[in-house]
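Take a look at the structure set out below.
One protein chain is absent from this view; the other protein chains keep their places.
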Amino acid sequence: MIAANNQPSWRRFLLRYETLLLAVLVIEWLIFYHYGTSTNRRGHLVGFGTLDRQFDILRHSCEIGLLALALTPVILTAGIDLSVGSLLGLCAIVFGKLWHDGGLSIPLAAALTLVVGAMGGGLNAGLITALRLPPLIVTLGTYSLFRGLAEAITQGAVTYTDFPSGFLFLGQERWNGLPMQAWLFLLMAVLVWILVHRTTWGRSFRVIGFSPEGARYAGLPVERRVSIVYILAGIIAALAALIYTARLGQAKADAGTGYELFAITAVVLGGTSIFGGRGSVTGTLLGVAAIAVLKNGLACLPVVIRLNAAEEISGLLTGALLLVALTGNAVPTFLNYLRARRQAR
Amino acid sequence: MNRYFREISVTVALGLVLLVMAGFAPGFYQAQPLLSLITREAPTLVVMCGMALIIISRQIDISVGSQFSVCSIGAGLLAARGWPLVAVLPAAMMMGAAFGAFNGWLIAGLRLPSIVVTLATMVMLRQGLNLLQQGAFVNLPDGVQWFGLSQTVGQWTLVAAALSLLLACGLFMRHVAAGRWVYAVGTDAEAARLAGIRPHWVTFLVFVFVGALTGLAATMNLVQSPQIQPLVGSGLELKVIAAVVVGGVAISGGRGNVWGAFAGLLLLACVSPALTHLHVEAYWEKAIQGMIILLAVVADGLRQRGLKGGHG
Partner (left out) sequence: MLSGPPPPPPLLTLRRAAKNFGGVRALRGVDFDLQAGEVHALLGENGAGKSTLIKIITGAHQPDAGEIIVAGRSLTGLTPSLAQQLGIACIYQQPALFPDLTVAENIGLRLEPAGSMRRINWSQRRQRALELLARVGANLSPEAEVRTLSMPEQQLVEIACAVGAGARIVVMDEPTASLTSREQDRLFTVVRELRSSGVGIIYISHRLDEIFTLADRVTVLRDGESVGTQPVSAITHAGLIKLMVGREVDQLYPPTEFTGGEIVLELRNVGCAAAGVYNVSLAVRAGEVFGLAGLVGAGRSELARVLFGLTPADRGEILLCGKPITPRSPAEAVALGLAYVPEDRRRHGVVLELPIDQNITMAIHARLFPTAWLKLGTERKLALDFIRDLAVKCAGPQAPGGSLSGGNQQKVSLARWLATQPKILILDEPTQGVDVGAKSEIHRIIRQLAKAGLAVIMISSDLPEILGMSDRIGVMRGGKLTTILPGQSDAHAVMAAALGQELAKGAA
């Protein structure tokens, strides 16, 4: 550890996990650009290299990206939240219901949806901090509960559609060159980055993740800080629900099914340790990008198009990538463990 | 009796549900639908036994659903090629055991956290299956469904098989040294090491075991229908984890048993038919299941607090 710190800053930068991930991302992008772009008969570019395709990637990765942003502080505190995908579904339904059946205006309905998201996160937070229950099992319960409530509200059949175009703009149009939701995503990314890397709150998340007892002895309000990360996760899940609804033009109960897994994958791939403390928002963003580019880039490769298996191959590769990243992350821990054992002898 | 408080209370809750059903919806107790319900849950029961062991040893495996799908399709393809069931069954179990061994190697060998490892293998198995199968169903030859016997006989066979496995598991965990080692490792791996147990081997073998059970369960599911679809196992992992947790197996390891988990599984499985018979909208099923899980862990949390407070 001392050695790594004595090295010049440029070498430290190169040795950082994020840099490595960025390099992988760039290489990945270049490969897809080279093999996935072609010219059609009219002489137009088609495939991966087109701007439209790049915007598509952005558009499709916003919701999972938001959930990954939400999960980064959670995992930094050595917690986990499996319920964000379900909460996204519940919030989408609540929003649809409030607007469609409740007759509320879109902004009011959206604001209330965010409140519902905060309440969902608050439920997790309360159970985890007040009763000292393990986050894994609490959020497993709310995972079922939130999805179940969404299904109960819609009777399993209702989908809310016909949202006004002003709202759909949020998910389907561009503004200043970028898809609208990309702006929102960037805004959230900056906010979460600031929270995690530039405020005392983010600092305490790390301390709690590394050593909850140490945090307590340093006089940090551990319970309150832990509550914040889950409530924040709930709010961001609600925001993702709004974007999801706007992109598809409909709110349905199965929105966001399985998203939590992709989000966790992105966070861990981004170098955040599942044991807490270590990690960065930049890493998460790169993790999200790596997964999104992989998925969409594969869909442009001729060989994959022939096989019609972009989703599957990208899933396989993502899983494998996660295991590789995990093994890489675990190596220092494992070495420390060996060293500790040697010293104990 | 304090030690089995949780198992007893889940069983009592189950009994209450069954009583309410007897009073308000006797239609629930028609023999054939009830048998069908239990038969449908038989493979889940088998996987649940494995999950109970995993959680008792202080690990978790969320890839069982994907393992189940892959083993189902694998077994289905073998059966479609004309393999007899007696050959398909061990093949499926071997396949599952191999997946379990991979998980176990990463977790026990490389000391990676089980939640993330099995998350990765879950995605990989699922997508690998989709890649090979492209969502296509596998049609099974005639002799496979209900082992070529009548439906009732087949159903009883499956139920009997699942229950005897539960019995075997329960007895093993209680009366065989290796079963107790799983508890020891889940309670305190370091103390287990001092007592001469090799915790990492125990963890590894538990994962192999749950893989083999998943293969068995896949075969038991196979014989229930004329065709098998690749999504058959999706969501299974959460269902069995929920059952195990509701049944009193502590997520922190070392506590609980398969009997409680069995009661938990029945309780959760009753929700849907009970709703139907009580004329409540069936869409509440998942929400109620979530509530049951939360209630169970909250009760645990409150009880732990009470215990601590009592001892000062």
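Each chain gets a letter, A and B, in the order it is written, and its residues are counted from 1.
Simple rule for what comes next: contacts are C-beta pairs under 8 Å (C-beta built on N, C-alpha and C of every residue); 3 or more make two chains touch, one makes a residue touch a chain.
Because the structure is a prediction, the values reported are computed rather than measured.
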For the chain not depicted, the shown chains it touches: A, B
Touching residue (missing chain; options B:Arg3, B:Arg81 or B:His279): B:Arg3
Residue of B:Ala184, B:Val246, B:Cys270 or B:Ile293 touching the missing chain in the full complex: B:Ala184
Option touching the unshown chain, where A:Gly102, A:Pro164, A:Pro221 or A:Gly328 are the choices: A:Pro221
In subunit B, positions touching the absent partner: 3, 174-181, 183-184, 186-188, 190-192, 194-197, 250, 253-255, 307, 311-312
Contact set of subunit A toward the excluded chain (per top definition): 1-2, 5-6, 198-201, 203-204, 206-207, 210-211, 213-221, 277-278, 344-345
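FYI, only the chains that are shown with their structure count from here on.
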Centroid distance [mean C-alpha coordinates] between subunit B and subunit A, Å: 29
Complex contact set, residues of subunit B against subunit A: 60, 106, 110-113, 115-117, 119-124, 126-128, 130-131, 134, 238, 241-242, 245, 251-252, 281-291, 293-294, 297-298, 300-302, 304-305
Contact set on subunit A toward subunit B in their complex: 80, 127, 131-134, 136-138, 140-149, 151-152, 154-156, 261, 264-265, 268, 274-275, 307-309, 311-316, 318-320, 322-323, 326-327, 330, 333-334, 337
